[in-house]
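Every protein chain except one is present and positioned as in the full complex.
Naming follows writing order (A, B and C), and every chain is counted from residue 1.
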Amino acid sequence: MMEHLPALMIAIPLFGAFTAPLFKKHYKEVSIWAIIITGITVVLSLLLAKEVVTGGIMVYVFGADKPTLVLPSGYSVPIRIMFEVDAMSAFMAISATLMSFIGAIYSYSHVERETGLEKYYALLMLLEVGILGMVLTGDLFNLFVFLEIAGIAGSALVGFRNYRGEASEAGIKYLIVSAVASLMVLFAVGILYGQYGNLNLAYIAKNVSFNMVDMVAFGLLFTSFAMKCGAVPMHYWVPDAYTEVPAGINPPLLVATYASLYALFRVSFTLFANVVIDLARVGWIMSILGVLTMFIGVTMALVQKDVKRLMSYHAISQTGYMLLGVGVGLTVLHDPSKLAEFGRDAMAGGVFHIINHIIYKSLLLMTAGALFYATGTRNLNEMGGLARKMPITTISFMIGAAAISGLPPFNGFASKLLIYETSYRLNPLLTVFAMVTSVLTLASFVKVFASAFLGPPLEKFENTREVPKPMIIAMVILAALCILFGLFPNLVLDKLVYPAVDALINSAQYHSWGGLA
Amino acid sequence: MNGSIFVNLPFIVVAVLLALGFYTIGFKRNLIKVVIGIEILEGAVNMFIVALGYVKGGYAPIYTQAPPEAAGKMVLPTPQALTLTSIVIGVAVTALMLAFAVNIYKHYGTLDVTKIRRLRG
Amino acid sequence: MSFTLTTPSGFWNPLLWLIFLVLFGIIAYLIYSRGNPSYKKETEQIRPYLSGNPEPTKEKIQVKAGDIYWGFIEALKEYYKVLQAIHTGDMRDYILWYLGIGAIITFVLIGGV
Partner (left out) sequence: MTTTIIRTTTKILAPLILVFGSYIILHGHLTPGGGFQGGAVFASGLALLIVANNKEKVKELFDKVPLTQLESLGALGFLGIGALGLMGYTFLKNVIANSGLLFGAPTPKGINPGYLNTGGTLSYLNIFVGTKVLAGLTSIVLIFFLILRREKDEW
């Protein structure tokens, strides 16, 4: 059964998504159903990661006689759709399933006052399918399809509160951005298909010749995925979407953003890895985008008054760290001595930061959702003195804020340390920006903490009390993960992150379908 | 008239459509027109892929009652399959965008994109 | 299982960090314990003294979120003016920025620079 794991990863959440509308008005039951299905996918993704880290790349060919039949007899090119799972994919799959699970638990109470929940949960699981498909697939066109599925499901969820005009506005903005980005991805896929007559990622990567048309396709793919992952200056949709989406969807939506980041890495490292001269250029583009993203994101966050919007700008800013870390690695990818010296660690920092950021930013956005649930407002100017009323939310917020600012011993510290030290080797100026960003991040979270939680208790919040149990459970799980990953960064780095980084670096392994052909 | 312009004609049309689509999205003020712009873009991309799949002298890969000379000359229908999938997705995207547009009109009373910007800054 | 994470030019060990935390906690307590012991809670001492004026209500003395870092934002007024002008919230600009950046990146990639 183990060899069917990649297909089951898609089939089970799809099954959950399609059965959810049958529940009609039984909202409690459908929430529990979603928690069960997403819980099963967490287990599956852990199994998958174990298989991949111990046994190497896993290939799953759909519709073939056996899962590893990449080249049927008589063919020299792959003709079927296939999933190709390496350690990086498995890493992203764990993040996706975990966050969908947390989101489902949190949603149990957070959206209980809304209507149409059977569609909400169906879309939640569909979003998970989209993310999982994007990270597991080994086929360029499949990547486009799953990108669109994630985009449609995500934007429908952004516009879920259809009694708010702002939600529809954010939804259509997100949808337009993702539609244009995915159409340009399809255009680039068409360019590559026209030249190489195949859609398999590994096959194209082996044969790509880096002529001008190829580089145009690369530019389209790069920019589209950069827009979908919220790199400045194409980040405008991020605060809109993250602010208006129900807080229970924030974790999967964050992972959907980073699935695009994964696609960006996959395209740069696997599809166009053999280009020798231009790769440093690509790395520099990525690093500069990263620095811009960090700095503009955090400075915009400082002036926000809406608590979720402030945190969304921080999400942009933290994406910059990942781009910077992996960009530094990409710059020196073809220089073995520098790669061993600091490139691999830089990439480890960037990749580790993905899961760290997903955890603590989900936690923070959930605490913001809890504030909204309890007080009915997101405006920081109207809040104050909530620490005594909502102690667990306050502690979760403090842990999240410390983690995002990179304070030891929380998880943001380890990955930021790696990024600082390695980007300093490439160019000290990058590090200066990264550190200033970190300081400003801390400053703006101090502002949130001071204005929402501290201060004298306000009369209008006299009847405010702590949020319901499921929301607390979700927040506490993430807070515990923050501390765990911070105290034992080695555990995650050795088991998950360094295999993922090595999978990105050793593109030859991916190109041969894990040694199958 | 040496045929090269006819070979490239679909691609020229694709380029024109892409430019038109981006112009419509970027400079029209009506939200419905922005949606139409995305549809134009989608048409351009679909046309690009279908044009790539054209093989001179090839036959459609349908065995049912095919002419006898088609044997061995049938083309791989992947581009058509891709286009079809992208059309299916396009339907979903369009329906969702129009639903959002209806809802926005209900709440804002306008479809002017310069006025639909309560979320900014 | 080792707790030490070695980075290219340093290391991170949570146990060592904990030891230092305890150490600095002790130092902090020593400084704290040298403070004035005559301060008592639950007495008149904790009431603020505003030149004899009555204390304003809690709502009035709370610092609003928008006023925190007023100086910082005031000093960078020009920067923020540009930055907020860019964030129009107009969905057409989102696509135009994408086009511009895409053109630049593609130009750099095909070897224009």
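In the analysis below, a contact is a pair of C-beta atoms (placed from the backbone, for glycine too) under 8 Å apart; a residue touches a chain by one contact, two chains touch by 3 or more.
Quick caveat, the model's predicted, so the values are computed rather than measured.
Considering the intact complex, the chain excluded from display touches A, B. The residue touching the chain not shown here, chosen from A:Lys66, A:Arg113 or A:Arg465, is A:Lys66. If you put the missing chain back, the residues of chain A touching it would be 4, 7, 11, 14-15, 18-19, 21-22, 24, 60-67.
The missing chain lies against chain B, touching residues 60, 62-66, 68, 70-71, 84, 88, 91, 95, 98-99, 102, 105-106, 109.
Throughout what follows, only the chains that are shown with their structure count from here on.
Centroid distances built from C-alpha atoms place B farthest away from chain A.
Separating the CA-averaged centres of chain B and chain C is a span of 47 Å. One finds 29 Å separating the Cα centroids of chain A and chain B.
Chain contacts: chain C has residues 84, 87, 89, 91, 95 touching two or more partner chains. The residues of chain B that reach two or more other chains are 25, 34, 116-119, 121, listed in rising order.
Across the complex, chain B is touched by residues 141, 144-145, 148, 151-152, 155-156, 159, 162, 164-166, 168-173, 175-176, 179-180, 183, 186-187, 189-190, 193-194, 199, 239-240, 243-244, 303-304 of chain A.
Those residues of chain A whose C-beta lies close enough to touch chain C in the complex are 172-173, 176-177, 180-181, 184, 212, 215-216, 218-220, 222-224, 226-227, 233-234, 236-237, 240, 278, 281-282, 285, 296, 299-300, 302-303, 305, 341-342, 345, 380-381, 383-385, 408-409, 413-414, 417-418, 421-422, 425, 443, 447-448, 450-452, 455-459, 486-491, 493.
Note for the complex: chain C touches chain A at residues 1-5, 7-10, 12, 14, 17-18, 58-59, 61-66, 68-69, 72-73, 76, 79-80, 83-84, 86-87, 89, 91, 93-95, 97-98, 101-102, 105-111.
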